[in-house]
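All protein chains of the complex are present and in place, except for one that has been dropped.
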Amino acid sequence: MSDKVKKMQEIAREILEKGEAKVVIGWEKGTHWYLSPPAFIDKPEEVERLVWDDFCHNNLSKYLKDYVNHEGKVAIFVKGCDSRAFNRLLQDKQIERDKVILIGIPCHGLKDQDKAKELGENADIPKAKKCVECRYPNPLVYDYFIGEEKALDEVAAASEARDFSDVEAIETLSPDEKYEFWNKQYERCLRCYACRNVCPACSCRECIFDQTRVGWIGKANNASENQFFALTRAMHVAGLCIECGECERVCPMNIPIMLLNKKLIKDINLLFGPYDAGVDVDGKLPLGHFDKNDPEEFM
Amino acid sequence: MKTVLKTKLPELFEKLANNYTVFVPAKIEGISRFAPYQNGLELALEENVLMPPKDIFFPQTEKMYKFKAKDQYLEIEDLPPEEGQQVIFGVRSCDLKSIDCLDQVFLTKGFVDAFYQDKRDRSILIGLSCVKPMENCFCSSMGVDPQKGVGADIQAYDLGDKVGFEAITEKGRELLGKIETLLVEEAASVPAVEKFVLTADIEGVPEKLKNMFDHPIWDDICRKCLNCSVCAFVCPTCHCFDIASEVRGEDGTKIRCWDTCMFDEYTRMAGGHQPRPGKKERVRNRFMHKLRYFPERYDMLLCTGCGRCVAKCPVNLDITAVIRKIKEAE
Amino acid sequence: MKRVGVFICHCGSNIAGAVDCEKVAENAKSFPGVAFSTDYKYMCSEPGQELIKKAIKDHKLDRIVVASCSPRMHEPTFRRCLESGGLNAYLLEMANIREHCSWVHPDDKEKATWKATELVRMAVAKVLKNEPLQRSTIPITKRALVIGGGIAGIQAALDIANAGHIVDIVEKEPSIGGKMAQIDKTFPTLDCSACILTPKMVEAANHPNINLITYSEIENVEGYVGNFDVTIRKKARSVDMTLCTGCGTCMQKCPTKVPSEFEMLMTDRRAIYTPFPQAIPNKPVIDRKNCRYFTTGKCRVCEKICPTKAVDYTQEDELVTQRYGAIVVATGFDLFDHSVYGEYGYGKYKDVITGLHFERLINASGPTMGKIKRPSDGKVPKDVVFIKCVGSRDEAKGKAYCSKTCCMYTAKHATLVREKIKDSNVYVFYMDVRTPGKGYDEFYTRTTDQFGAKYIRGRVSKIYEKGDKLIVRGEDTLLGRPVEVEADMVVLATAMVAQPDAAKLAQMVGFSYDQDNFYTEAHPKLAPVETHTAGVFLAGACQGPKDIPESVAQASAAAAKACGLLSKEEMPTEPIVSCVNEAICAGCGMCVPVCPYKALDLKVIQERAHGKTITRKVATVNSGLCQGCGACTVACRSAALNLKHFTNEQILAEVDALCL
Amino acid sequence: MSVKEAQANWEPKILVFACNWCTYAGADLAGLSRLQYPPNVRVLRVPCSGRVNPQFVIRAFQRGIDGVLVAGCHPGDCHYVTGNYFTRRRYLLMQRLLQYVGVDPERFQARWISGSEGPKFQQVVKEITEQIRAMGPNRKLRDAQ
Partner (left out) sequence: MKYAYYPGCSLSSTGIEYDMSTRKVAKALGVELWEIPEWNCCGASSAHLTDHLLALALPARNLAIAEEQGLDMAIPCAACYVRTKATEVEVKSSEEMQKTISEVIERKYTGQSRARALLDVFVNDVGLDSINALVHKPLKGLKVVSYYGCLLVRPPKYGFDDPEDPQSMDKLVEALGATPVDWAFKTECCSGAHAIAKSEVGLPMIEKILAAAKESGADCIATACPLCMCNLDMRQGQAGSKFGRSYNLPVFYFTELMGIALGIKPEELGVNKHFVDASGIIKKLNEAEGRRETA
């Protein structure tokens, strides 16, 4: 067992024994070696279930929404992306800071589950795509911290610059080629809403896609409705997406959802100045304010 | 047994396609599913496909009829009937069993669904045996024989570089006759099934669940669920649907679309009341339906052990683990 | 089943000339929900309106579409028609088939008729989803608040008070009077500023309808037009206003000397003080930051000496909340801090002063008793240089705008120097001389011709000290030559800028301000004293640089607007406002910053869920503030916010109807 | 009518979301001034361009509109003070997103048209109509009906 896992379990045990929180949310081993799904630990004796390995993909902060009316505190483990998700939910007033105990873990980048399954346990498994481009591997906010502070620097140093080449590749296509590409992607969308439900930027009480009575979207599954869903969701998370990449990971149809989200991130940065969602809790949202000197193209 | 080289299968499908719509397992845009055979299609015969054959009989979106508002009345107009026979090749035992489940729902107990029945009647099923269970397969635990499914018109066997055929029904025999020229009669033994990675002990579970509606186990099981519908939409047996109208001015179409007990709207009543308000109620319903309610009504499980939900669940909410927890529960 | 009536207007031949109105009426009959459809020559005429009213009755119509001219023209007419026909006014929709159809497509009757039909179809689809809306009224509190007690605030308060309404003036300093009290003479008449200001101050103080709330600041503003709930922080004066007689003994005996802000720090005041002798109220306050008792715990001299025992060290800040019907904002201006100008010495040269310093230097009650003496050594300056546009018309270091008053006050200063120091030389460096105003240019001409001030057109690039002189180096652009002046004193015409806390107050009250933090009028031409927030008006230099007559004029204008509002008992409200579906609202607050009227806020509600009582936050719309723009509805991702009369459902229905 | 005939008789349909205070008034002025333009535009009145939810735009394309114009007051002139600044932010993004998924740039446009700019309204809708006519019917994002 690695020192980190030991430390994790120690902290969790301490929190539960002292009664600081009633539940600790972490990760545990799942059906296969390459799966580390979320775990909910209520009792000190269960802390041994907790793990930290290359597959702790799930962004745990989203679960805090389930504990809004929970009595007492909830403790959760946060990677860089989980902490940004936490900040986002805080910014959306969906959770209260003092009802949560955050245990920060610097993250070296997780491994690709599909590749892991394909290549086997002893192979050199590549990083998950979302982790290759990660720029915030360290938790931005935490009450406890796993590992040494210097690990923060190491991890931060290892993180790479944001890469928009995939977005740019699509931008260079002709309109018809673009449409063909996206139409193909969304033709196969099941509208299972896994992307939405896993997304920490989606904090609505009732999503408009569930409001059939208003008639935003039809129940029918076809490329047109599915693209309404895709574009609307992209606009709804514009300026809020923290690039955890969970939407794309959980999509059973392998739709490159982050290509849409990254396009908006790229444009927001280009048009309105650098902005990273979930970093500054007190900052203004890109679509929540304006600048009189915003680019003028509509003359 | 009548056999054909796997490399010759396209030729065989080509021939059948003259008279039938031939659904074969194929990989399209990286997703494996049943698709009408056409030249150049990338076949996916190594493993079972991600999307089950369910949507051939029960499409995700199905038009039912058209209507037109006139003065204070509605005029109903039936859609032109679909015609032609279809062959579905390569249905694994778990999916054959799932069709059996769907048949129960849509064709028995005095409730016959005309849309389903029509498609079902026009279909000839060719099963395909499994040799190496996939990592998430546990069909044998659910009482399914991976070598020989139920309800197939023809059972095909994976013989390595060849496929062997065995007619089960009259329809099947007739179909085999049509491709006889491509088949070779030879003695062949079906290879034994390899060991399953995943298993589940279902013994006594449906009975035990009768007294577990209020069991605290559900509080724990439900917690990581996201209430998405990946599991239901990749499930070969889930069959809930919702009927809706698409209205454009005076004209409208009634459609029915897959629905799932994971969604908020599924049980929300007209007045806004929500009897299954949270994850717990919805997750409980899903497993209760699969493992208790369905067996109670139709005397069969509503899980065939295909493992698709285990593979695709974003949070690894594994039904075999749930079964284990139910077994262990006090 | 809803029953829509459709009425197609010919507008004489205005519409019928290009659109086949009979055909449009006929087409409309088949639209879902339409129970009656007809056309008529002039729908807006008396018989036309009667036709509609009769049809409502005869055909049991419950909503109406009128296809005629622009709704911007006759929507009120037909709304009244519906009301008198017994329907709610908001069950009307109009299809604009004149301005948007017949008039612009006069030559293609077929296409115009096609378009008119579609416009009617859109209107029908929308009206099917219209809801009856009720206009309501809000009561008006007959009391006005004037924020700022300078000349603008005093004038506005006097005008409102004279109209018979109660007015409170809130002033942050211990005395009213503002910047005008510091000024010596006023241009172009050179009459004494105090002589014309103090009578106004006294009048305000004695007016039965005016309450002075000095040494106080606005803490919070809630509510909306007619009903602003304003919390005022009355800072602790440490002197009981009811006991103090203003005898001034305490101010003589106080041992602590503090540089006087009123005198631009050029002389001292005491820790217990009134800002200037004519202060109103003429009762002192204790400056607790500098008071010996408050800093060391010992002293209490003023307490001992006070004959009426008015000194009270235990006083605390007091928060009072009062409801007002109207607010006049008259918070004035500040002066540009010229220390950003390195070329003028970063403010470190003692004899480089601002115009306001100069006002105090020449004021008979100022630190030098009206003798012009330079601050460094008290010498009477012989050579005085004035530099205009310091901080104004300078995008690099200051503000882009023209500060408007500096040309005139510099001319005034130049005149006064020449008048008081006979053998003096006055140099004025300028970019332009701008003197639009009654008697202004004549005054400037006198300054140069009669008083001999030397105007040099050019900027000053550097000032440095050489011995006891200041070397002012610049360029005379008319001669095209560098010039150097050896000066004894330099006076900078620093720009008028917004008060440092201007933005904070605007955010509190809820109106907008420009990039320089000056308050933005509702319309630069047609609503120059209103703000975008109903019931809030602007007076004086808080809106932009102004001289005294302009400030006074605007103050009276703002007062007139306020009086107009206060003269009513109540005012009607438009029901087209946003509303919140609390069941859906997640309380994320994304709508709040989008609202320009501060109409959105979050509130806590209680509800039962899963058998427990829980509290959660939801958005709430203040329908008194909401103007119905609908920006919030788009910010709301879950569509919990909707705009009445322009709901999501209605707009979607219009889009759908158009696409058939 | 056969499919071919329908195609031959195709007329572009263009939806204009117009704010009540500027662009709608501008369109009224175009009418008052009898400025002619093609009969292919339909003006949908909204209080402010800030009311135009991007979802309305996608919906229009779904249902078969060939081009959408969102128009409002010039920045700084908004009747509701700041509404159009939000419109500008939102649609700078939306426009790029639509182009990114293959919608031709001509099909979605945004313009500032004031109440006094009747001629501009005329010119803009003329231009858009001609552009769209040259491109033919929009099939992208469109539902099968």
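Order of writing sets the chain letters: A, B, C and D. Residues in each chain are counted from 1.
To be clear about the criterion, contacts are C-beta pairs under 8 Å (C-beta built on N, C-alpha and C of every residue); 3 or more make two chains touch, one makes a residue touch a chain.
A quick note: this is a predicted structure, and the numbers were derived from the prediction, not measured.
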When the whole complex is taken into account, which chains on show are touched by the absent chain?
C
Taking the entire complex into account, which one of C:343, C:516 or C:574 touches the absent chain?
C:343
Across C:83, C:465 or C:516, the one contacting the chain not displayed is C:465
Per the touch rule stated above, chain C touches the missing chain via residues 342-343, 346, 462, 464-466, 471
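The rule is simple: only the chains that are shown with their structure count from here on.
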Would you pick out the chains that touch chain B and also touch chain D?
A, C
Select, from B-C and C-D, the pair of chains that is joined by more C-beta pairs in contact.
C-D
Distance from the mean Cα position of chain C to that of chain A, given in whole angstrom
44
For chain A paired with chain B, centre-to-centre distance based on mean C-alpha positions, whole Å:
32
Counting only residues that touch at least two other chains, what does the list for chain C look like?
583, 594, 609, 635, 648, 652, 656, 659
Residue ranges of chain A touching at least 2 other chains are 206, 208, 216, 218, 222, 287, 292
Residue set of chain C touching chain D in the complex reads 70-73, 96, 98-101, 103-108, 111-112, 114-115, 118-119, 122, 512, 532, 576, 594, 596-597, 627-631, 633-635, 643, 646, 648, 651-652, 654-656, 658-659
Give the list of chain C residues in touch with chain A in this complex.
515, 583-590, 593-594, 602, 609, 612, 614, 616-617, 635, 637-640, 648-649, 652
Of all residues in chain A, which touch chain D in the complex?
170-171, 175-183, 208, 216, 218, 222, 224-225, 227-228, 230-232, 234-235, 238, 260, 263-264, 267-268, 271-272, 286-287, 290-292, 294-299
